[in-house]
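Only a single protein chain was left out; the remaining protein chains are all shown in position.
Presenting chain A:
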């Protein structure tokens, strides 16, 4: 990869010795950061490493307790995000702050509408927005479209245009791909490239290592509020980066696969399963194995999970559990048959955020089994220890936990019903590397204990690293099966429909 933009020219932003405390806790200590025009500078680190705080200091949300911020060579001290914006520093938020019923132009100029003769100058607003969109090569979005009708990736573009409309020279992007589907990520790549070409300095915060390597010219690693290293991307390998972030190499993230004798009898078998979204699904899950389910967004991966778990059941075909045919018509039926489903959307589907760790961990047990009929006694403390949950106690509300710990609570509530089959959809989305490792270990440990696991993940390295077999989907059907450790190319060939049959 050719490293461009890595120049010796003076940095546009120079942060030196930044320190910040919250309530006596040092969140940042003596951190330096330089942003150069036309350069993407990735900021990585585990949750709580201080990435967001550093970004917020840059954007004027927080004031540093120590250190200095220079913009274009002169020292600045922003009292508010508005002041930072006026100076040309904008932040693109992780969660979108767009109004669905307003048009693109109205959103871009929200609160700063151009005025002509006492009225909003709609024509100019739309023309300016069109010009900005054009400048980014985004001709597919009309300034007059209500935001509600845009795809998630397009909304991201609107957020970026909104940031640019203030003549930003520095853009801070906080997990910009968190809400995007795979093919939409490509669009973002193109957009970031064009922003660079315009000489904008970009601070890019992401958990996804691949993006960091694809997009950035420089990487700064934070750990526990301190600067670990800051290097040109070309000088780092993913392995080294992970070691900097967590102190261990990438391969060590994934536990050893199942040895042959460990996989046992077929626990779950689907034959000819189909419904509105799926057709001809044949699959078997054996005790002790982790089966990866790959495919492009919309290929039906989640639909398979939802069908097996009774959310949107199969309407054709048969389903057998431990050799016996069963009918799974609801989540309740699935759970009572020992099938657990860790859903993709942790906050939307998984957790009752305002309830305690205890109530969430016991939720499935109480919901599906009433007075614990058919289940043994539960040792809550042991359960929470087994998922390595870090919380102040079982009474803490889960909304106060980090994403990784929230996910551990989700796992705990399913493990509380002692499932035989575990379906996990994007189990590590949006959680930091340390928590990912914990989830991987936990899943492998369950498999060793005889649980059959079906794992869906958009992150191919993760899926490949974890799975004993990989099933690949294409347009609602299974396109093929690959043995342990396939190449990403092999998976993508099947996923894109270039090959339909593959010997396992």
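The working rule: contacts are C-beta pairs under 8 Å (C-beta built on N, C-alpha and C of every residue); 3 or more make two chains touch, one makes a residue touch a chain; residues count from 1.
In this text, contacts and distances are computed from a predicted model.
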Checklist outcome for this item: Omitted chain per UniProt, picking from "Spore gernimation protein", "Carbon monoxide dehydrogenase medium subunit", "Imidazole glycerol phosphate synthase subunit HisF" or "Autoinducer 2 import system permease protein LsrD", is "Autoinducer 2 import system permease protein LsrD"
Item to check | Residue among A:127, A:311 or A:380 that touches the chain left out of view | outcome: A:311
Item to check | Touching residue (missing chain; options A:19, A:403, A:434 or A:497) | outcome: A:403
Next on the checklist: Please output the residues of chain A touching the missing chain, sorted low to high.
Outcome noted: 22-23, 25, 27, 47-53, 94-95, 311, 330-332, 334-336, 341, 343, 348-355, 359, 362-371, 390-392, 399-403, 413
